[in-house]
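One structure coming up, written as structure tokens, with questions to follow.
Every protein chain except one is present and positioned as in the full complex.
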């Protein structure tokens, strides 16, 4: 009995494996399986939008329009969930299996360009000059990518909360100073009404840390690496200003303003009144306004000496060098850069349109619109993460170091260690020459 | 005939122990067991209840007893949201296919290997056994990168003809997990409890070794088969890291990768809870339906360890 069941199982298994061949054939239909793609005019495009129906539909619309606009090339879309997109794409890249056209997280572009995975974009300089500088990916004077949008981080607060604690509501022209911010946090804590005074979303992981917190470092006057030659982090990441940043960062915890690890959804906590000030992206604005109506403001992060800073650079489009049909891919990229698509995609994504013309088309981002403030933040305060092939390593190192600092590591020692690790990595790669 | 004796004893022991433990049938005994139920059940109850609540309420309820009560604004919105976001049935189909095929092949491949190692005599047997036992301890995660590089070089033959590289297929999610040292070990141990006299009698009758394996040894190995099936099924169903690396087409993705679909810039925790419930409940239901057979099977094979 059991043996018959087992033989049947075995037979089923074998039959299933045979059937797999067929199924897999269908699965491969997208063309992602063949190296680079691009054979006989068919091009594959990868995007990070799986699970984000609106933005995916906007991408699909561009692709459909392109396919209809000409008969030479046909683009097909494959989508990945963004939370693990970098992992999936890095695995594919390391296996030389990139598609013709793909989304890349902005700061990784130089790394990939250096590794030879990407083709420079040619003949688009004029078009791209109208884009926000933070969304154009460059490496060694060549352009490799562009994005339709950027996102901006801001401090969310309820005006009622600030007024009750007698804190000035800052503006883009007159942000909080470091001293003002410090006394504001103290006043908010003194109210005793908020379990969390300043929620920096410290429960987030990965790229969030350099994206969200290295701008504070830059506002203090430090940086992730010396941007003169991108060779060493010495002085930038462990100088006096960096130490001052680290000391301040840790003090947020020791003063009881910021939790070591925020909850899984800091915005929900803010909207539930569990936190007073939330450091969050422009993407959360709509939900916040829906819940709080007029009682929410989005203000720039404080000026710690070198002006307020926020991270720039979001998802960007690039062409892989392994693509068998460079002409088709470039044709698509030019098609993709039209203002109407900048508008449609950033509207769907709920992000900041990268061109003025597109901004005028997206409700809320027109001059004076509800979300225009974020676009102004981007223009005025955005700083891209260092465009060096060493960035992915710098990012993990900064993440770990700032986590350690937040948890009480000695600032100077931790930063020195990060600098020596980063410099060793730079050196072992011959400074990415 | 040690095994038979042991089996008979086993059959009686539950009764005997039951009689002995009558003292435990007190209020205190129940209280302890119920408290333990809460310890093990509450987190999952929290998951299921949260799947019916809006995001803001989940976070408002965390930290109070409300997190474990079906109170507030209960809704099925999260579930409809899941279907809007994820091709759920496709993922479910993929995971069922991948898990079932992995289990089916694993049972055959590993039991045959265990039989050869345990019941047949040939040179090199001990060396092979030692190698298998040594690989028992290698966690998959540390091999993922070299394996990724390597499977990308492997040939495959299918309806579309010959191809190189296994990325973005079903087989790359199945075949690496078929041969399993632990399964071989479990079968090996179990076969050892089956009296060799049975084999010898069959040999006298002129049966070949494969026939002995198929008609005598395997039919007596129900518990081991069930145990290996379960222990192969769970990791296959739960696999996450590997499919992230090797699958690019949405129509080949397994259920666990679907969780990432909800982690957008605004994380939809309610939908994550709903989705987690949806992919966990089938396994729980399967377990509850077969729990007696299931636990008994582990019980009677585990003992041979």
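Labels for the chains are A and B, by order of writing; each one numbers its residues from 1.
Quick note on the criterion: contacts are C-beta pairs under 8 Å (C-beta built on N, C-alpha and C of every residue); 3 or more make two chains touch, one makes a residue touch a chain.
Definition applied: contacts and distances are computed from a predicted model.
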Choices "NADH-quinone oxidoreductase subunit D", "Alpha-ketoacid dehydrogenase subunit beta", "Sugar ABC transporter permease" or "ATP synthase subunit c" - which one is the UniProt name of the chain not shown: "Sugar ABC transporter permease"
Where the missing chain makes contact, among the chains that are shown: A, B
Among B:82, B:103, B:167 or B:184, residue touching the chain not depicted: B:184
Options B:56, B:113 or B:252, residue touching the unrepresented chain: B:113
Subunit A residues touching the omitted chain (full complex): 87, 90, 93-94, 111-112, 114-117, 195, 203, 205-206, 259-261, 263-264, 274, 392-393, 396, 400, 403-404, 407-409, 425, 428-430
Contact footprint on subunit B, counting only the chain that is left out: 2, 5-6, 9-10, 12-21, 24-25, 29-30, 32-33, 36-37, 39-44, 46-47, 62-65, 67, 108-110, 112-113, 115-123, 125-126, 128-129, 131-139, 141-147, 149-150, 154, 175-179, 181, 184, 188-189, 192-193, 196, 199-200, 203, 208-210, 213, 234, 237-238, 240, 256, 259, 272, 276, 279-280, 283-284, 287-288, 291-292, 295, 298-305
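Heads up, the rule we're going with is that only the chains that are shown with their structure count from here on.
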Distance between the centres, which are taken as Cα means, of subunit B and subunit A, whole angstrom: 36
Subunit B contact footprint on subunit A (complex, rising order): 1-3, 6-7, 9-10, 12-14, 16-17, 20-28, 30, 32-33, 35, 46, 50-53, 78-84, 87-88, 91-92, 94-97, 151, 263-265, 267-269, 271-272, 274, 281, 283-284, 287, 291, 350
Residue numbers on subunit B that touch subunit A, as the complex places them: 55-56, 58-60, 62, 84-86, 97, 100-101, 104-105, 107-108, 111, 148-149, 152, 156-160, 163, 165, 167-171, 174, 214-215, 218-222, 225, 244-252, 257-258, 260-267, 269
